[in-house]
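Missing here: one protein chain of the complex. Every other protein chain is in place.
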Amino acid sequence: MLRAIVSSPINLLLLVAPVSWVLAATSPGSAWVFITAAASLIPLAGLIGLGTEQLARRAGPALGGFLNATFGNAAELIIAVVALRNGHIDLVKASITGSIIGNLLLVLGLSFFVGGLGRRTQKFHRTSANNMSAMLFLGVVALVMPAVFDLSIYGTLTAHPAALDRLSFWSALILIGAYGGSLVYAFTAHRDLFRPDPEGAHAGPLFPTGAAVAVLATGTLLTTVQAEILVRAMEPALARFGFTELFVGVIVIALIGNAAEHYSAVTAARRDDMTLAVEIAVGSSAQIALFVAPALVLYSFAIGQPMTLLFNAFEIAAIALSVLATSIVVGDGESNWVEGLQLLSVYLILALAFYFVPAG
Amino acid sequence: MLRAIVSSPINLLLLVAPVSWVLAATSPGSAWVFITAAASLIPLAGLIGLGTEQLARRAGPALGGFLNATFGNAAELIIAVVALRNGHIDLVKASITGSIIGNLLLVLGLSFFVGGLGRRTQKFHRTSANNMSAMLFLGVVALVMPAVFDLSIYGTLTAHPAALDRLSFWSALILIGAYGGSLVYAFTAHRDLFRPDPEGAHAGPLFPTGAAVAVLATGTLLTTVQAEILVRAMEPALARFGFTELFVGVIVIALIGNAAEHYSAVTAARRDDMTLAVEIAVGSSAQIALFVAPALVLYSFAIGQPMTLLFNAFEIAAIALSVLATSIVVGDGESNWVEGLQLLSVYLILALAFYFVPAG
Partner (left out) sequence: MLRAIVSSPINLLLLVAPVSWVLAATSPGSAWVFITAAASLIPLAGLIGLGTEQLARRAGPALGGFLNATFGNAAELIIAVVALRNGHIDLVKASITGSIIGNLLLVLGLSFFVGGLGRRTQKFHRTSANNMSAMLFLGVVALVMPAVFDLSIYGTLTAHPAALDRLSFWSALILIGAYGGSLVYAFTAHRDLFRPDPEGAHAGPLFPTGAAVAVLATGTLLTTVQAEILVRAMEPALARFGFTELFVGVIVIALIGNAAEHYSAVTAARRDDMTLAVEIAVGSSAQIALFVAPALVLYSFAIGQPMTLLFNAFEIAAIALSVLATSIVVGDGESNWVEGLQLLSVYLILALAFYFVPAG
């Protein structure tokens, strides 16, 4: 088991976690606390994934698929829960946005680009890509309507009437229902829509159940601790680098949370398994939109600090444009490196716009 | 002929019509007038359809196709004309919106869902689905531009400059021209784009021409009467149930008008004839957007009570999102019950938003 953990060089970043503890204790006002906490979170997402996968292999296909689907974006979920509990609602919305557009544009774009270099064209199975575009579009509808509500009735995106809470709450339930339906479909049709499981992906050794539970528990606990440090250390880091909370949420936090998807998708693309690469990137986005985001809304209501589905204009535009761009690009079941370059360019333009948004 | 009418259990609702007359005369302030008038309208749409189909079978393919295409949404058209004459312009726009999104999301969604249960996937011919998505998108353009006009020049969606009337009038003519073109194409290519006519659909007996005309005339007349009762009885019903005119138009009136499409499309889907189901749902929507809506605009100008193509922000967002969702979902020529669930979820979220919009 330890070999499985040590074998991946990225896990060396785990050693940075204790450094972040020392820094947080000795110089809590330093930007280095944020940097080290952020770095240590990158391998932790992989660790949770490893524990989940091991448990899933023991649990049988149905429960295993459910585990994989639920813990697929566990790191993003934990970071967001910690941020919510600390009252950083805007940061949570920004990181949801960043996760969705990061997966669609950066992960998928890099996969197309790296996979397509030296190849004229690559093909992938477009049915599941299309299914997920449709799911993502459902998420877009749930994000657009609260904004239309606020803008058309109050003339602004900052009003917070009670109806918006109720609209968000019920929309979140509907999204989770649709997500649940697609899990059921995936299990009955023996096709995992969200976390594809290619032949040979389980090549590693099988851990004892206790060890798998231990890895999962340790990963979850450490992620919570590091997320707490990260969120508390954000203020000095923002001041140091001149970033806004919006930019950190959309770009930085999302990059940390998506690191695992990046690695798997680009690796798959390089060995010409584009179906897997597309399913990782688009599936992970769909999971954020239809499970993580609404779960966070419901959780925020439970802890009495309601977060609505009302995002700001940049976030809505970025998500809607990313989803439309993806659905155009994956619609024909073919990719090449220029399409990758296009998606990366869209990401760059969006990132620029988020960078230029003034604070407050 | 009577057997054909009596054989369908839904036609029992015709018996509710006289009840509505008695109620309208005895207790005009009761919400039950609205309810009974609404219920009686459901079979009337089917009755008009029966008369049209019978006449069309006698009229030969070209004229018959024209009849089917023109009377396809006759009930919606009659209700809207009555509402227009009574000055309920907002109700008309709401019911146009509701008809379009109801067909695209509720009818198509239920068809995908019911048809897909127990089947892994269903296929349909995607060329005509794609043609109709394109026609629907033309309708979206005609709805979006007046809003852009008003918003960007006057900063509001409530200004009513003369240019908006002229833009709406000419846009309506262009839409009807495009609709006429597609009818010509359908007849020359022997393919009915809007009202597909599958083998065996004409299995029933052939009425004498006089009887067919009588059925059509009776259906039209009764629909007009019941629509008049419905519109006049709306105020007390709104007060009773706490609904807004917007919500009644988008959800309730549209449900009544689309009942026939619901039945035919879901039945077709259940026997795995998805091409027909998709053509009924998407074709009926396209007909509303490119024929019924512009015809109502022209009629409103003729009676000196001009209705523009300027819809409110919710209606525009709902129509645009529905059309995009549909074009993503039908783009691959395959469906399953999860895609149906997604479309139904989009409908639910839109309905929720319409429900929460405050009156006035």
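Each chain gets a letter, A and B, in the order it is written, and its residues are counted from 1.
Criterion: contacts are C-beta pairs under 8 Å (C-beta built on N, C-alpha and C of every residue); 3 or more make two chains touch, one makes a residue touch a chain.
These numbers were taken from a predicted model, which means no experiment stands behind them.
Checked against the full complex, the one of B:28, B:177 or B:208 touching the unshown chain is B:177.
Only one of the listed residues, A:221, A:239 or A:348, touches the absent chain: A:348.
The missing chain, though absent from the display, is touched by one residue of B:24, B:82, B:110 or B:140; that residue is B:140. Considering the complete assembly, chain A touches the hidden chain via residues 120-121, 157, 312-314, 317, 321, 324-325, 328-329, 331-332, 334, 336-339, 341-342, 345-346, 348-350, 352-353, 356-358. Along chain B, the points of touch with the absent chain fall at residues 126-127, 130-131, 133-135, 137-138, 140-142, 144-146, 148-149, 151-153, 163, 166-167, 170-171, 174-175, 177-178, 181-182, 185, 189, 324, 327, 331.
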